[in-house]
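For this depiction, one protein chain was excluded, whereas all remaining protein chains were kept in their positions.
Which chain is which? They are A and B, in the order written, and residues in each are numbered from 1.
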Amino acid sequence: MSHSGTVAAQPPVKMGLAIPNSKLCMWLFLGTEIMFFTAFIGTYLVLRLGSPGWPSDVADTHINVRAGGVNTFVLIFSSYLVVLAHESMLKHQFQKAWKLMCAVLFFGVVFLGIKSMEYKGKFDHDIVPGHIAENDAQALQKLVNEFSKSRDAMTNALITDDPKSEKKLSPAQKLVGLPQLISSESDTTKKDALKALGELRDATAQLKEGVRKDTLVLHTGTDHEVNPDITTKLEKFRTNEHTARYFTAHDPHPMVYGNVFASVYFLMTGFHAIHVIVGMILWIFPILRGAKLDASYTDWVENSGLYWHFVDLVWIFLFPLIYIVEFGSHAV
Amino acid sequence: MSAVHPTVGLSDHGHGHAGHHEIGFVGKYIFSKDHKVIGIQFLITTLLMLMVGGALALGVRFQLAWPWRAMPLVSQLTGGLFAAEGGQISPEFYTMLFTMHASVMIFLVIIPILAGAFGNFLIPLMIGADDMAFPTLNMLSYWFMWPAIACFGMSFTVNGLNAAPANGWTAYPVLSAVVQAAPGAGDAQTWWLFGLTLVGVSSMMGSVNYMTTIINMRAPGMTLFRMPLTIWSMFITAILQAFALPVLTAAGFMLVAERTLGFKFFVPGNLLINDAPATVGGGQPLLWQHLFWFYSHPAVYIMLLPAMGMVSDMLAAQVRKPIFGYKPMVYSMAAIAGLGFIVWGHHMFTSGMNPALGMTFMISTMMIALPSAVKVFNWIGTIWGGKVQFNTVTLNCVAFVSMFIVGGLSGIFMAAVPVDIYFHDTYFIVAHFHYVLFGATLFGCFGAIQFWYPKMFGRMMSERLGKLHFLLSFIGFNGTFFPMHLLGIAGFPRRYADPYIHPYMEHLMPINRFITLCAILMGIAQFILLFNFAFSFFAGKKAGRNPWNANGLEWSAPSPPGHGNFDVPPVCYRGPYEYSSPLSEGTDFLMQTDPLRHTGGVGNAGDGHH
Partner (left out) sequence: MSHEEHADHGHLYRFIFGLLCVFTAVSWLADECKEYIPGVWLLPIIVLGVAVMKALCVLLIFMHIKFERAWKYVLLAPTTILAIGLPLALLPDVGVHYYHMDVPQDPISDQAFEDLEPTSDAGHSSH
């Protein structure tokens, strides 16, 4: 009994599930995505619960609950629009679906816009992983470094290299003859700028000396305020018209576990934002069909919709976890 | 289902040089979307990587047998590869050798040869589909392998030839997270992590594709419990990959961010390594171990289950008996997969993990022995009283079962916390996982290559060369890995470039020399396989559609199958294990496509043997 090629044609029987392959694949892929974010959320929980003194005060973290809340609403509303778009596709109202998808794309942009404003707030306060001082010593060291960096930037901008010299001078070498340079300068604006540079240089040297000799303290008084010496210096160079352009020092703000906090914050919101972008790319394909959008895109819209809802779903958990929840400072 | 291909017959020309002209050479053999070509691409790639990984292992073995001696021939040929004096292996280079050996073998050989090569080739053929559900995705999953290989290659060379990743394939922080920690922990480790991520992306694309295909693309009549065990094992493997891999990918992203962007997840506070700056509030190194093993323990079953499935199919065909206990086989595979998700902590008994977790993981690990034993007894029950065909396939399958028993039993030792505390990081564990990964999985793969080669290329592989390869591999394998149990019990540690600096280990050097000689024998034996593979492609005996008189749907397709696989869309009438059935007249097998005697499902499968 060998194989015969004469098997009678059978009526086609569909094995498996009564859903398209693409939808099944999307659901399976979403299963993997759930595990992907589970790893991040698990990491967050372990690091947060295991780090006594985790920064949760808004003054430390600059977490913006309103922005997060508005973004939650934006995503929920876009999800609702996605559902309507899919309904319209099923009812063959393709132009309505097209408009709805454009609106979804627009709200995706709004979400990313609000997100980037939040990120900008973080960057302005230098809440960036690896940048955050975690105790007073580190905060002062960081302050000195930032002062030096501003001073060097200003030095390089104001004092150019000697054109005859082949060798590039370091900022410190350029500063050597600063008093003579000031006295010989005729342009008054430049003269003032050089004077301001001299002040910045002196302030930097003072701070450095204070740190080295361990005489500089970050906090004074019983109410734990920042040393007025430091705040005046910061205020002075921030408001001075000549130094403001170059001055990049941040308020010293030590935060225990600040780096871990910033790491998980950027990790989770960053990967979520990447998923939003991927979702928006998925919407661009049917939108580009324009007036030619037809029923062949129904499955595409449904699957992209599933993905979009999933992105919404992740945000629904990230919002309370990152923006709201507090476990107290000494939770287990 | 595509139309019948007019020229496809029983000849071997489908993959020869005659080629069809409607798709160009590149489209047909390089960027092919045909699952069979992709499977063969995976197979050849992984066999080449097997030789690379083997060469790295021989470097490790040489150092342990003749420490600090310059490797004959190799050191002259490679010149600058060994920075230490006189071409000897430096301690750093030794750590890189074993790190990259494991990385290559696990990520570029074992996982892709099972899921990539055999999964791709067999799934559509065995379920009667014309191709995968998403051919383009399938093609991408192969072509993500090469960037991964390139990344692993970069990790060898980016910091100079002496600075590959050097912290083991597990990449535990802090060694892997702090750039200053090891010579290879600079950019090389980052490249390694990129390679890992790319392998993950490749596996991910493969796994969702396999699941969709198996669920939705089966031929009419191919109910779930008429699927061959190979398909069940591939399906369960795909599930494991889909749910475990994202966790490793996430952890990999975290580690890359920690290494390159200043993020903090794993490095504890106030830790000083060389001149790296210290932080105050730090991360938790154990977190990586948890996330890593959450993937990598299920990955152990990803590296084993497909071989189990393939061996079940091959054994049944070679002993001319229905597989003993089909449904228990399926359920035990599912149980292994389910339990496989909750045992990862047994890799961490000595890591300082919470003891309560240690106890939990010990119990769940012990429980995995039950479904594994079910499978072993079922294989033995299948062989029992069968008409055993004495050929290369049978030999490799029997080797699979017996080596799996040894490897499985030594695993139970280490499942127990108190025993593991003694055995942890000794050669006992090295012996254990090589018995499972090489002894079981690779022997299963050798058998599978021999068994499905006629379907791939239309020609049989040489039996004589196959038996020679098996014999030398089997002797070399046992000579290499069995003495490692003894080394482990004697306390010989893994990952030491020179354990003999401890006087109590000096007397173990003769055993190590014996092991190395056996390893060299085993390495040489693999050239026989490569030669057989290439030689049979041109000179092998021509195979008909069904050279093994087996039942699966793939044997009703031409050898090699043309584009679209089947002349006629196949219909499945029964389970795949109807061997020696009284219903078959004159033969001892009943193909799944045979409509003449309608025997129903697998329920009848057990009736046939006398």
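Assume a residue touches a chain if its C-beta (ideal position, glycine included) is under 8 Å from a C-beta of that chain, and two chains touch if they have at least 3 such contacts.
Note that the structure is predicted; figures quoted are calculated from it, not measured.
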Query raised in the report: Thinking of the complex as a whole, which visible chains are touched by the chain that is not shown?
Result: A, B
Query raised in the report: If the hidden chain were put back, which of A:20, A:50, A:121 or A:270 would touch it?
Result: A:50
Query - Contacting the left-out chain in the complete assembly, out of A:170, A:189, A:239 or A:296 - result: A:170
Report summary line: Omitted-chain footprint on chain B covers residues 239, 243, 247, 268-272, 275, 277-278, 280-282, 284-287, 290, 294, 341-342, 345, 352-354, 356-357
Query - In chain A, positions touching the absent partner - result: 17-19, 27-28, 31, 34-35, 38-39, 41-43, 45-46, 49-50, 52, 65, 69, 72-73, 76-77, 79-80, 82-84, 87, 90-91, 130-131, 135, 137, 141-142, 144-146, 148-149, 151-152, 170-173, 175-176, 201, 204-205, 208, 211-212, 256, 305-306, 309-310, 312-313, 316-317, 319-321, 323-328, 331-332
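Assume only the chains that are shown with their structure count from here on.
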Report summary line: Separation of the C-alpha centres, chain A versus chain B, in whole Å, is 40
Query raised in the report: Can you list the residues on chain A that touch chain B in the complex?
Result: 1-3, 5, 7-10, 12-13, 15-17, 19, 21, 24-25, 28-29, 31-33, 35-40, 42-43, 46-47, 50-51, 53, 128-131, 134-135, 138, 256-260, 262-264, 266-267, 271
Query - Contacting residues of chain B [partner chain A, same complex] - result: 133-134, 204, 207-209, 211-212, 215-223, 242-247, 249-251, 253-254, 257-258, 261-265, 269, 279-284, 287, 291, 294, 545-546, 555-556, 567-571, 584-587, 591, 593-596
